[in-house]
Every structure is written in structure tokens, then in C-alpha cells.
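As you look at this complex, bear in mind that one protein chain is not there, while each of the others sits in place.
Up next is chain A:
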Amino acid sequence: MIGYYISLAMRSLRGTPILSALMVAAIAVGVGASMTTLTLNYMMSRNALADKDDVLFAVQLDNWDPHKAFHNPSEMPWQLTYKDAIDLLRSDIPSHQVAMHRWGGPIALEGSELRPYTVEARVTSRDFFALFDIPFIHGGTWPHAADNNSAYQIVLSQRTNEKLFGGENSVGRTVNFNGAPFTVVGVIEDWQPSPKVHDLNNGDFLESAEVFLPFGLHRALEIYPWGNTNGWKSEDINSYEDQLGSEYVWIQYWAQLDTPEQMERYRDYLTGFIRERKAQGRFPRPLKFGLSNPSEWLALNEVVDGDDRMLSWLSLAFLLVCLVNAVALLLAKFLRKAPEAGVRRALGASGRSIFSQHLVESGCIGFAGGLIGILMTLVGLALIRQLAMGHMDTVASMNWLMMLSAIGLAILSSLLAGLYPAWRISRTNPSIYLKTQ
């Protein structure tokens, strides 16, 4: 009977085009508004590293002001000092570990007509690619030695390789980055986690790096990071060595701990690490460190904050208002057709049949509302992208799941809106209309 009910619904909608359009519009506007905010929240709260939640951990060390905790929920700085990161890299407990920060500069190809352009870079230890499971298209990462010594080697993203070398295998070729020649050792597949779980200090939703450079280049290139650097004490910084030896925090650190035993050992190691530095007069606060998996890291960084959640609730409240309107319109439409329902009852339709028929009609209205709601959501997201000027490009977009959710939300909403009107008409005494029609 469902096919019959759908054909009746189509006929009914065509029969009252203005009323039907109003109902579809009410659902579409409600769905469009709510799906815009829900999509943003969903995309913002996605964890691109969810499959490694059990083994990846962002490392925090509480080396902060003894009189005032760091201003975040964990009360520990998000990043580490350079010297602590270098020392931590010496541990052989994690399966993989990464010290890194954001950088950037102009990139060019010798003898190419392509004009130099600025790219986002990531200065990182070699395990970056293994730790985050980033596959190589060509070549691989640099050798271990490059994490401590200056090796002018570079890994390109697929997009950069496409732009510079037309997608050819560029391993062994030379590119000019920030005025120095670098040998390409690898090309990775495009990797754009959004939000950037691995670096939430520098724009949660900005694009990931286009080129990757060895961590051992700091002294050779005197690299100052792009992005946040925090400090808590007054220090005389007169040279690059002063910068590297300072208490400034600017290095992000991740460790891969595959087993509970590794985790236990690493905790002991960090405890000893801090005690050792306390003995040297550093780490003035009570001993504290943090190991947060990607999900915890996203929550700790409040990528989706209270305002975002409030906006979602408000948009759902708006959807509710739209649904109340839809209920009124459906009631008017269905009760107008009560005589027809009476005839159907006389011809053998049960109350349940009449209820189902009208509920299916509500569902069809919801489906149409959902389709238009998706278009409205896409428009809403496009507006947000435009207003955010590139900062929300990766999150202000709909995937298939969200599109299906929009349809689902619209149909569910319309079914809810149709419940009462359909029930009302199914309970109508048919004999009233049979005599008067």
C-alpha cells in the first residue's frame, strides 16, 4: 500500500500547490537553518585520528609560572620548550614520537616559469608520517640523523608536487624553499585532517602543511615558528641559541604508545624527566604532565565550544517553530480533505489506513523539504565560508552523511508534524461527511 499512498500524496500535493509549497518551505527553512549549524558542529568535532585514539597521545609538561597555572582547562601549556622536546626525542619508549611546529615561506623551482609562492610548512621530526599514518606516493621520509643535524631535505604534499612537477616523481629533484635549496626525498598523499588535531594551536581549521622539513634544521636556518609562542618569565633573548634554550613553549609533541606497558613506562619516564629538571631548578609547579588521546585533545582544546552548542540548540528551536507552523498547515490541509477520508472509510479503509496515508503524505512533504533544506544548507555554508575568508573552508561543507542526515531530519520532522493531523483525520467520524459532501 505504501506505493499507493505515495501516489495519493503526490496527487494531493499537486492539488494544493500553494499550501504544499508553504509546508515544504516551512520544513526546508527549518532544516536549512538547523543543518547549517549542525553540519558546522559535526565537521568541527570530527576526529580525523579516531582510529588511533588508543595509541596516540599529545604530550604536555607543566613547566609554567609557579604563581599562576596556564590558562586552559588542563592548566598546563599546550606546547613544550625546544630543549625539552629535544630531550624527549631521545626516549626509546614510544613506538613513534614527533616534535614539530608550524612554519612557512616562499617555494620556487629553479628554471621554472612558475613564480615563487608562499606555502605552509611543518618542521618536524621524521616519525611524523609514520605516527599519523600518512602514506607516501613517492620516496619516503628523511633519515634519523636529520632530526639532529641540518639536512636540506624536503617532503612535498601531492598538491605541491603537482604544482611544481606536474605530478611526476620528484624524488631527487631540488626545490628552493625560503632561499635555500632542498632535495625532495618524498611526496605524500594529500593529508588534510579537519580540525587539525595534530596542531590545534594555529588555526583549528586551516589547511595542513604543503611541505615538511627536518627538525634538525633549526640552528642552520634559525627557524622562528609561525604561530603561537608562549612564555611566563622575563628572559633575555639575544641570540637564536637563547631562543632555543629559553622557557618559551612552541613545540607540539605527540607520542605513539601501543601497549599499556609502554604507557606505564612512559609515565614513569616523564615523572623522572620532570624530577630531573626540578633538580636543575626548572619546572617550579607541582609535578604534572598530560597524555591526551586525539579525542581528549579535541575536547580539551574546546574545538566546539559552548557558543557553538548553544547555536545548535537555537537552530533546533527554530526548526521546532517551523514544525509548529507545518503542523497547523497540515491540519488545515488534512481536515479540508476530511470528506474524502470519510468516503475512503466507507469504502473499506481502516482508521489505521487513513492515518498511514496521511503520514506518508507528511513524509513526502518532509522529503521535498529536506531536498530544498540541503540547498539552503549549502547556501548557508557558502555564506559562512565567505564570511570566514578561508578559515572555515574545510568545515563549512557537507558530506554525504550530513546530506542524508538532512533528509532524515526533514522526514522525521515532517512525520512528527504530521502525527497529530493524521491522527485527527483518522479519528473523524466518516458518516458526518458522507451525507454532507
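Rule of thumb we're sticking to: contacts are C-beta pairs under 8 Å (C-beta built on N, C-alpha and C of every residue); 3 or more make two chains touch, one makes a residue touch a chain; residues count from 1.
Methods note: contacts and distances are computed from a predicted model.
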{"item": "Hidden subunit of the complex - UniProt protein name among \"ABC transporter ATP-binding protein\", \"Nitrogen fixation protein NifU\", \"RNA polymerase sigma factor\" or \"histidine kinase\"", "value": "\"ABC transporter ATP-binding protein\""}
{"item": "Absent-chain contact - pick from A:349, A:368, A:381 or A:396", "value": "A:349"}
{"item": "Absent chain, residues of chain A that touch it", "value": "1, 4, 11-12, 15, 339-340, 342-353, 429-431, 434-437"}
